[in-house]
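Right, I'll just put the structure down here and ask away after.
Every protein chain but one is kept in place in this view of the complex.
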Amino acid sequence: VGTTITLGLAAMARGLADRTGLVTALPHFRDLPLPEPAQFVIGGHDIRQTTFAASADEFRQNSGVFGAEWIDACRDELAAASDRVRPAPQLGLGSAVLRLANWNEPKPARSVRQAIDLIAADLAAFVAAQSIDHLIVLNVASTEPVFRLGPIHKEWDVLEPALADAGGETLPSSAFFALAAIGAGHTYINFTPSLGASFPACWELAQTTGALHAGKDGKTGETLMKTVLAPMFAYRNLKVMSWVGHNIFGNRDGLVLDDPINKASKVETKDRVITEILGYKPSSLVTIEYLPDMGDWKTAWDHIHFQGFLGSKMTLQFTWQGCDSLLAAPLAIDLARLADLEKRRGGKGPMRHLACFFKSPEGVDENDFFKQFDRLVDHVASEHQP
Amino acid sequence: VGTTITLGLAAMARGLADRTGLVTALPHFRDLPLPEPAQFVIGGHDIRQTTFAASADEFRQNSGVFGAEWIDACRDELAAASDRVRPAPQLGLGSAVLRLANWNEPKPARSVRQAIDLIAADLAAFVAAQSIDHLIVLNVASTEPVFRLGPIHKEWDVLEPALADAGGETLPSSAFFALAAIGAGHTYINFTPSLGASFPACWELAQTTGALHAGKDGKTGETLMKTVLAPMFAYRNLKVMSWVGHNIFGNRDGLVLDDPINKASKVETKDRVITEILGYKPSSLVTIEYLPDMGDWKTAWDHIHFQGFLGSKMTLQFTWQGCDSLLAAPLAIDLARLADLEKRRGGKGPMRHLACFFKSPEGVDENDFFKQFDRLVDHVASEHQP
Amino acid sequence: VGTTITLGLAAMARGLADRTGLVTALPHFRDLPLPEPAQFVIGGHDIRQTTFAASADEFRQNSGVFGAEWIDACRDELAAASDRVRPAPQLGLGSAVLRLANWNEPKPARSVRQAIDLIAADLAAFVAAQSIDHLIVLNVASTEPVFRLGPIHKEWDVLEPALADAGGETLPSSAFFALAAIGAGHTYINFTPSLGASFPACWELAQTTGALHAGKDGKTGETLMKTVLAPMFAYRNLKVMSWVGHNIFGNRDGLVLDDPINKASKVETKDRVITEILGYKPSSLVTIEYLPDMGDWKTAWDHIHFQGFLGSKMTLQFTWQGCDSLLAAPLAIDLARLADLEKRRGGKGPMRHLACFFKSPEGVDENDFFKQFDRLVDHVASEHQP
Partner (left out) sequence: VGTTITLGLAAMARGLADRTGLVTALPHFRDLPLPEPAQFVIGGHDIRQTTFAASADEFRQNSGVFGAEWIDACRDELAAASDRVRPAPQLGLGSAVLRLANWNEPKPARSVRQAIDLIAADLAAFVAAQSIDHLIVLNVASTEPVFRLGPIHKEWDVLEPALADAGGETLPSSAFFALAAIGAGHTYINFTPSLGASFPACWELAQTTGALHAGKDGKTGETLMKTVLAPMFAYRNLKVMSWVGHNIFGNRDGLVLDDPINKASKVETKDRVITEILGYKPSSLVTIEYLPDMGDWKTAWDHIHFQGFLGSKMTLQFTWQGCDSLLAAPLAIDLARLADLEKRRGGKGPMRHLACFFKSPEGVDENDFFKQFDRLVDHVASEHQP
């Protein structure tokens, strides 16, 4: 996703690519002072040492998307962005991800506190070097194993002192970045189902620093369909008896999800939305499986068995064949643009109006995609004159 | 559909069937003074002499839906309703439908005026005999060929005098029923794509008589899906390049639609909604084909080819396997219940708030299913105390 | 399946049902002295005390297949067959099946030897009471957990003495029936993936007694498709990169398969055929999931990703919606008819020519459905004059 965001911003800035796929390019958001593609400066952290150009070439070859021409045209921007990527601390990473790591941090962090400080130092250096107005930390890393919260995660005053001696069992890697960003007042957006900023102590910290945050888990494909179709069944009073969703895909994210521990957190979020929209729990089943030959293409097959009038049983099936990174990247750019708008308008804390972008929108009970979208439109319209 | 409505009302009144499939059974409509199943008295017109019980048996055997037990339990209600069905005038019917006709009217109508008067007399007799409070004429007949309107259909003062000498070329059969009902102040609802009340002179007549009316073409399956999915593509700024929909089904309605002239009016309405929602016209294709072995089951396969970020091409396919009459019947009952509510509240003329039930909602530009549903909910809520 | 076989034989004997679905009704088998439906006498063993009529009614209501008329017409035959069903020993059953058991054996078997003897006594009594010419024991019980063979299962002389003290850990229930049948020279056919007669000591016993046997695991739906499509890819030199098959169904067999231990044996056999036909192992995935609302209907979705010329990647998907028992029952009847033919011709031991009926044909390497069918046709033709 990081590669596609970087290439996409460069290709749009050069006028090669149009804005199809960007929600913020819709008429609803016209005339808002949103940042333009050329205004973004990309940096990042990674556990694999590679370049955006190499990733883009690999992606193109495996998945048959975007021409070699665009990669060639944007080689300068890709190289510059690659130079701004720094090695991520390996503390707090799951074993499935660590197996893929090939880039050692110069001074390995030994505690959560050290990891946060190292990240915060990188962020500060980036802001200074690039004269960044508004730093947005976006989590597009591989999914972490499910992390269960405990009493220690409730209050910042309790958690903060414990970090100096804490390791990966206290907080996962994604939370280090969230705390580093939010602690310094930067914006944090979690595009994955990992923990990130999703715990009370972190929200409390955001209240203190005034940082914006949003999450979690970008709603790109099958779950988008679920939050679109479930309301249809609900409003027609058709009773969903079972909803089965099988997902296959082949990118690196899939390789990590193939680990059962990591997969659990993804399945949990994909399965929940139907129950919340329908108001009852049908039989359900969600699988996510890694098949290397699929490249970045994700195919979801969903089978919905529903009961209609007079006990009749009917079926809806759909097959979604989407290229994951190309669905995710424009949404990530949208989130950054809308977060920037919110910042200019003086916003703070959780951005609940961004719910339509997420599978598990934080602080929001509404999972109906269309109600979520209406909320976004209302929000940006009503705050036009804050 | 008529058979299923009759059986369904009886089965619900007897407590055999629950209300799954009825929109008006949703919490949104709780506490409204809607008529109960046992309060309905069914009558009708037909061109085939048969009984509801025979139709229900045939339907059950061909399509494998509802048990023989329910038909047995409701034989009295089915027989009583069958006795209240009268032969329809054959004037103004298309040749595809006439081929199926086996019930001659005692005094064949020779002009539109005669046909209207005969129908009106039947309606008046039914109201008197059954002590009907509120007569609702519902068109669930087979689809007519496309009927092109001319200047004569604009004003009632111009049209009315011409009817005495006019034949089927001036107005199709569905309009006779609309004019007979609306002329007497009864409610008229058009569940088909046929003309019905959908011409200015008829609306003008409704203004005069205060009759309620709504239409047209019940949104039961594939088109419902289109008006649910097209907004998703629109709000994600994904560009639909082509939308192909192939429909196969095997009931008598299908036999009539297999006639190319009748089919045209159905395809027209199914194809239009996508363009209206998206705001541009993708390549599109709609077929409806009759396959006798399918019984009342309709299978729709839709293939949506769309473009996402950076020129990527992706695909969504769905297969809808629904039993047509069992999807239509509860919506027809909903329409009757909501029309009755409107009548009690003093409503007159077009019921625009019922748009979510129709493929071609009259007097309404909005085709997005969810916006249509919101409008319905708002309407019944706001007018609770008229 | 037992219910459907019983009802189907009765309905065919009465001339109510035609022979669609029976392989042995094809022209290839015309003029062979195959037993007619009216000549079969059905008995059996079960762990649940019920009647065929009750099962047929339940099946009809849950799955919407065959009319109540046929069940009514055949009530005598169904009742007579129900009276010939005896309680099965519970020794050697898996826990998933035991949870469903509600019929206790009068004298519980304490050892494998006792169980075999009890079954053998039942079989002998049945043969005597009904004057049976040729007894065929058909396993259509729920799938057992995978059973791993050891040295003790190699030779009958070693195994036989051990049975007196052995329990379910030595042999599973399905093997008791196989040994009881084969030990007495009856025919044994295994329509399930359970062990049955599939171990060397049992084959050896069949050589001694001259019993016919065949297995295992009836090839009814998705696996049939696999053994039809895989040869197509092979003969077009299209490289299958991955083959994913997801199966959902809702009958009692599904409930048992939902137990992971039982499921493993099913998945194993479904997955193997592709590799054997292609000659290489693509990425593959098979799931079988129980969803009660599906009734006896099994829906399989298969996604085949293959590579063609010049590295191109293409896809075939199929959805199979079949009613499991109605696919299995005619094949079971075919197997009995063909086994009877073989018996009349003096055949003994494994019936390799029946491979086209099985997912895991014993003693046969060929999985290509069409080559298997050719073998069957050749076999019955060539032995016409033994």
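Chains: A, B and C, in written order; residue numbering restarts at 1 for each.
Going forward, contacts are C-beta pairs under 8 Å (C-beta built on N, C-alpha and C of every residue); 3 or more make two chains touch, one makes a residue touch a chain.
For clarity, every value in this text was computed on a predicted model and none was experimentally measured.
Touch with the chain omitted from the figure is made, among C:47, C:120, C:137 or C:326, by C:326. Residue in contact with the omitted chain (choice from A:61, A:208 or A:382): A:61. Taking the complete complex into account, C:224 is the one of C:34, C:224 or C:338 that touches the chain left out. From the options B:58, B:276 or B:289, the residue with contact to the unseen chain in the full assembly is B:289. Of the residues in chain C, those that touch the hidden partner chain are 4, 7-8, 11, 17, 19-23, 25-26, 65-67, 70, 224-225, 228-229, 231-232, 234-239, 307-312, 314-323, 326-327, 329-330, 356, 368-371, 373. Remark: the residues of chain A touching the chain excluded from display are 61, 64-65, 67-68, 319.
Counting the whole complex, the residues of chain B in touch with the unshown chain are 64, 241-242, 244, 246, 248, 283, 285, 287, 289, 291-294, 299, 301, 303, 305, 307, 313, 315, 317, 319.
Quick note on the criterion: only the chains that are shown with their structure count from here on.
Between chain A and chain B, two chains of identical sequence, the interface residue sets overlap for the most part, with shared numbers making up over half of the total. A rotation of 180 degrees, rounded to the nearest 5, superposes the Cα atoms of chain A on chain C. Centre to centre, using the average C-alpha position, chain A and chain C are separated by 49 Å. Chain A and chain B have Cα centroids separated by 44 Å. Across the assembly, chain B contributes 65, 67, 319 as residues in contact with two or more other chains.
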